[in-house]
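For this view, one protein chain was removed and the others were kept in their places.
For reference, chains read A and B in written order, and residue numbers begin at 1 within each chain.
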Amino acid sequence: MKVGYYPGCSLTGTGKEYDMSLRKVASLLDVELEELKDWSCCGATSAHATNHLLSVALPARNLIIAKHQKLKELAAPCAACYNRMMVAAHELKTKPEIERQVSDLMGESIPYDLSVINIIELFQKVGKEKIAANVKADLKGIKAACYYGCLLVRPFKITGFDDAEQPESMEELIKAAGAQPVDWNYKLECCGGAHSIAHMEIVVDLSKKIIDDAKLHGADVIIVACPMCHSNLDMRQKAIKKEYPAHGDIPILYLSEFIGLALGLKPKELGLNLHFVDTKSLLEKAEIKG
Amino acid sequence: MYYFSFFGEIDMSHTHSEVNTLSAKIEKLTTQTPQECYQCGKCSAGCPVRDYMDDSPNQVVRYVQLGFEEKALHSKTPWLCAGCLTCSTRCPQNFDLAKFMDALREIAIQERIKIPEADTMEFHKAFLNQIKKHGKAFEFGLVREYKLRTMNLMQDVDVAPEMFIKGKIGLIPHEVEDKQQIKEIFDKID
Partner (left out) sequence: MKIGVFICYCGENIGRTVDCAAVAEAAGRFPGVVCSIDYKYMCSDPGQNLIKNAIKEHKLDAVVVGSCSPHMHEKTFRKACADAGVNPYLFDMANLREHCSWVHEDIVEGTKKAIDLVRISVERVKKNAPLSPILVPVTKKALVIGGGISGIQASLDIANAGFDVVLVEKEPSIGGHMSQLSETFPTLDCSQCILTPRMVEVYQHPKIKLLTYSEVENVEGFIGNFKVTIRKKARSIDESKCTGCGLCMQKCPIKKKAFNEFEEGLAYRSAVYVPFPQAVPNIPVIDRSICTYYQTGKCQMCVKVCGREAIKFDQEDTIITEDIGAIVVATGYKLYTIDKKPESSEIKGYGEYGYGKYKDVVDGLQFERIASASGPTSGEILRPSDSKVPKKIVFVQCVGSRDESKGFSYCSKICCMYTAKHAMLYKHKVHDGEAYVFYMDIRSGGKGYDEFVRRAIEEDGVKYIRGRVSRIYEENGKYIVKGEDTLAGMPVTIDADMVVLATAMIAQPEAVKLAQTIGMSYDKYGFYNEVHPKLRPVEVSTAGVFLAGACQAPKDIPESVAMASAAASKSLVLFGADYLEREPTVAKVNETICAGCFYCQKVCPYNAIERKEIKDRQGNIVKIIAYVNSGLCQGCGTCNAVCPSKSVELIGFNDEQIYAQINALG
């Protein structure tokens, strides 16, 4: 199976373990990731927050590259990149004025019908059965809280993915990996997103609420599908502890890292040692040697 | 016809279809008229950053509906919006409030309003500047520029060393080859 691959800026920097683990898992599951040549930033939050046209033009450039590489499907593991691509494509599809302006700007037409998929959809394409068949580690006793964040399922009218209020797709994959997903209340609550730098106190408060709820429901780990969420929940736990000294850690794993562990890959290969919050507790419980 | 209230005048001489009002400008950008909002408050009830705001999200829409343009453009609320899309997903009238907030910010920038949340704006400026220069986000450059713009020099000083050691931040940016195209995009849009 081959898909186009758009890593996005974070996966080459602060979220590099996401890229590492995804590539390793993909090769294990016979998925060929064809990276977009010379891709550029999708605009993330700052583009749509300040300039509508820019927020459509930046993703459009990457869709054009995909067109030139004759790719039918593009996987964007970062939920924000996935969301911006889908929204930009939707704008181009439904607003002729915008389509005209952006295609004039880029000098060619933009393939807004190109299929853009997120990491959960990518694993769904591989198939739960295939994942389950390749499981090597025993994660039976691991309770995982699946954190979807904001941008995978919203806005539902554009992504059409899973359910906007009670999604279960990530839980299905966790079950296929042999672990137990927990039913908890903060699956879709915002972590604070791009406020991480200019308004860290917002991120500290919102992320703490998420972590507390996961722990309240007995989770050993929180699974994420977005490098921003990972950063806010993992890197910022230091800041959370500063504000709330009694706060207890919980490991935060990317979906690809967790599935990688299930498939028998080593923690270091998957980049677990690059996390801020030590994943020791999880590895010990799963009896995986670090 | 004017109605005088304690907080300001409601300008009844305009209708939402007149092009110069804030309401009309937002309608042009978002293709939805702010009159669709029936002020139920469900957006404000579910907003994760509501507690940090002075004006609730639905109140900002109300300012626009009534023509209190200054209040709307000077409100901190759109700048505190995290873009989580909870409001747009749950609105019973299918009103895309997140897009409305985007539009308010864009108009505030265009009309050179003094941005009420200066740090947030500086972050966006720094981020987009890096993209313009390199085509991809360069975290080190971003934080450096942000610190210089805001003089928050101690920003993230505690996590910086670990980020470097773990290779998550580099001193050299990843660059896009076709930097010319990126620069053109930014120039043409501005």
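One rule holds in what follows: a residue touches a chain if its C-beta (ideal position, glycine included) is under 8 Å from a C-beta of that chain, and two chains touch if they have at least 3 such contacts.
Because the structure is predicted, anything quoted here is derived from the model rather than measured.
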Note = From B:94, B:110 or B:180, the answer for touching the chain not displayed is B:94
Request  = Can you list, in ascending order, the chain A residues touching the missing chain?
outcome  = 163-166, 185, 213, 216
Note = In the full complex, chain B touches the hidden chain through residues 38-47, 50-51, 55-56, 58-59, 86, 90-94
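Criterion: only the chains that are shown with their structure count from here on.
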Key: Separation of mean Cα positions, chain B and chain A [Å, integer]   = 23
Key: Touch list for chain B against partner chain A, complex   = 29, 31, 48-49, 52, 80, 82-86, 88-89, 96, 102-103, 105-106, 109, 117, 119-120, 122-124, 127-128, 131, 135-137, 139, 143, 146, 150, 155-156, 158-159, 162-163, 166-170, 174, 176-178, 181-182, 184-186, 188-189
Inquiry  = Give the list of chain A residues in touch with chain B in this complex.
reply    = 9-10, 12-16, 38-41, 43-54, 57-58, 61, 95, 105-106, 150-151, 154-156, 164-165, 188-190, 192-195, 197-199, 202, 206, 235, 238-239, 274, 276
